[in-house]
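Yeah, one chain of the complex is gone here, protein chain that is, but the others are all in their spots.
Presenting chain A:
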Amino acid sequence: MTEAIHVDALVKTFGPTRALDGLDLSVRTGEVHGFLGPNGAGKSTTIRILLGLLRADSGSARLLGGDPRRDAAELHRRLAYVPGDVTLWPNLSGIEVIDLLGRLRGGLNAKRRDELLERFDLDPRKKGRAYSKGNRQKVALVAALASDVDLLILDEPTSGLDPLMEEVFRQVIREEQQRDGRTVLLSSHILAEVEALCDRITIIRDGRAVETGTLADMRHLTRTSIEVGLAGPVTGLDTLPGVHDVQTHNGTVRFDVDTSALDAVLRHLTTVGILSLTSQPPTLEELFLRHYDRTQADEKPQTRVTR
């Protein structure tokens, strides 16, 4: 298996701020990789190092088998990038920006460009200063997606898009997935997007990767919410490993359980007798919130999942 991106123990500081603190990231060729983290976690910094714009203080980064800084021109021919904060030249029209970026990259597919303009419902004749945030985003997306490249680096690409356009974006990325060997690094803080699109996910927090794996891998680390009606009183439930927040009300017990401890807990409950059972499946949302709830994490560092 080949890797499109390999980042090892990357450190980047801006004055007193440690933006990246030993980040590891591995993106396999051909996959859509979700790069998930809250604002300020270091997503854009990582991407800028991968583009050779910033210089890492230590650690290594490889991109499409090359050095992001030394081989920048060579590598940039094979990738397209959508910045997190798209700013356009005020006096250039949308089509001019799209064509310019495409040509600089070595040519773009005009048919694909027109099709994307249509699907994203974008008027390409407007000048840069006349576009709204969402439309600026569309200009950058069309410019990137209309290029025939090996790697797409998208930094929060749907920010400012309306739900309809988000759906168009997802369809387009799914089509990209079908094409062989096309790799996508998709940074986002929108879980639904990542859940819907990504083969694998890396969660980053405070400049460090705290989690990497497939969605299924991640679910092992999530909690299931259980509401169960029992035939009699239950004892010792809250002392079982992996059980949290037990509440009892009129013979109904509610609790959260680590998905990995589900089996043992249900065995314990069946000894009492189960009358009814409702379970809520784990979502990435919940995992995400647990990862990023700083106060909780700081108070109870043992709940932090590290692998």
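Methods note: a residue touches a chain if its C-beta (ideal position, glycine included) is under 8 Å from a C-beta of that chain, and two chains touch if they have at least 3 such contacts; residues count from 1.
One rule holds in what follows: contacts and distances are computed from a predicted model.
*Asks:* So one subunit is absent here. Using its UniProt record, which name fits best from "ABC-2 type transport system permease protein", "Acetolactate synthase", "Putative membrane protein" or "ATP-dependent helicase"?
*Replies:* "ABC-2 type transport system permease protein"
*Asks:* For the chain left off this view, which of A:K127, A:R200 or A:R254 is in contact with it?
*Replies:* Touching the chain that is not displayed is residue A:K127.
*Asks:* Write down which of A:R62, A:R77, A:H189 or A:R254 is the residue touching the left-out chain.
*Replies:* Touches the omitted chain: A:R77.
*Asks:* Out of A:G106, A:G181, A:G251 or A:G273, which is the one that touches the chain we can't see?
*Replies:* Counting the whole complex, the residue in contact with the absent chain is A:G106.
*Asks:* From the list A:A4, A:V32, A:L54 or A:L269, pick the residue that touches the absent chain.
*Replies:* The one listed residue touching the chain not shown is A:L54.
*Asks:* Touching the missing chain, which residues of chain A?
*Replies:* Its contact residues with the unshown chain are 48, 51-55, 72-74, 76-77, 79-81, 83, 85-96, 98-101, 103-106, 124-127, 129-130, 140, 143, 153.
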